[in-house]
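Other chains dropped; remaining ones untouched in position.
In order of appearance the chains are A and B, and numbering begins at 1 in each one.
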Amino acid sequence: MKSHTEYLTFNTRKRQEIIDITDRVQGALEKSGVREGMVLVSAMHITASVFVNDHESGLWQDILDWLEGHVAPWDHHPSRGDDYLHNRTGEDNGAAHLRSLTLGHEVIVPVTEGRLDFGPWQRVFYGEWDGQRKKRVIIKVLGE
Amino acid sequence: MKSHTEYLTFNTRKRQEIIDITDRVQGALEKSGVREGMVLVSAMHITASVFVNDHESGLWQDILDWLEGHVAPWDHHPSRGDDYLHNRTGEDNGAAHLRSLTLGHEVIVPVTEGRLDFGPWQRVFYGEWDGQRKKRVIIKVLGE
């Protein structure tokens, strides 16, 4: 079994951002020499996500608005209405934790004949829910 | 390491449907000859899901009603109330993208002693959120 590991680092200008990282996943796959296997792409933080969806900026805004307006508003707990209990620890990012849980923090991409075995519209994204500081993603290719 | 790859194709009659694909995952495992490892089952589209849950039709309707009534209504963005920005591209399936993100697009099934190592009620489902056209799922078995 072959394995190859890389780490990506992000330091976003906005606190929330969605970044297409497909080319970097592809680059890691090429370096690995793996022809059959999988690529694990996983955020190393609990206030970020990695997910597969569409390279379309309107959709990205739909996702950001959905997270803020429906899933987990930044300044109040979505059902209690008061502040997140987590924010009593000195943090202010309780919302970012719930957003990470909703979208997930990792994906597995299948590798077939040396390529990311995606459908025509699938792309890998890093979702930053509490940025403006250094954050990391691990890419691990496993296979043969 | 052994690997075995299959592709399933769906063309649902309804636009949203939940389909039990456990037997097809089991069939792919048998063809692979893998005794210890895992099966990746992953939608190749960004408007569909693959998930593990219960073979019970009332629950499937609960899920469909929850997606439409609570997670991401088809005809308006769940927090803004107006249309999905994604739908300005000529698509009308912004809701299907958010549904795919909520339930996820893939699962990993553990394989032990040549069988899907599931609890008694676990089954694998394809969730079609924008069907009535050809869609695909990849099954990739990896192990020994």
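Keep in mind that, in the parts below, a residue touches a chain if its C-beta (ideal position, glycine included) is under 8 Å from a C-beta of that chain, and two chains touch if they have at least 3 such contacts.
In this text, all values refer to a predicted model and were calculated from it rather than measured experimentally.
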Assembly copy number, counted for this structure file with 2 shown: 3
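Here, only the chains that are shown with their structure count from here on.
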If you average the CA atoms of chain A and of chain B, how far apart do the two points sit, in angstrom? 19
What residues on chain A touch chain B, complex-wise? 1, 36-38, 51-54, 56, 58-59, 61-63, 65-66, 68-70, 102-104, 107-108, 110, 112, 117-119, 121-122, 143-144
Looking at the complex, which residues from chain B come into contact with chain A? 1, 3, 5, 40, 42-46, 72, 77-80, 84-89, 94, 97-98, 100-102, 104-106, 108, 136, 138, 140, 142
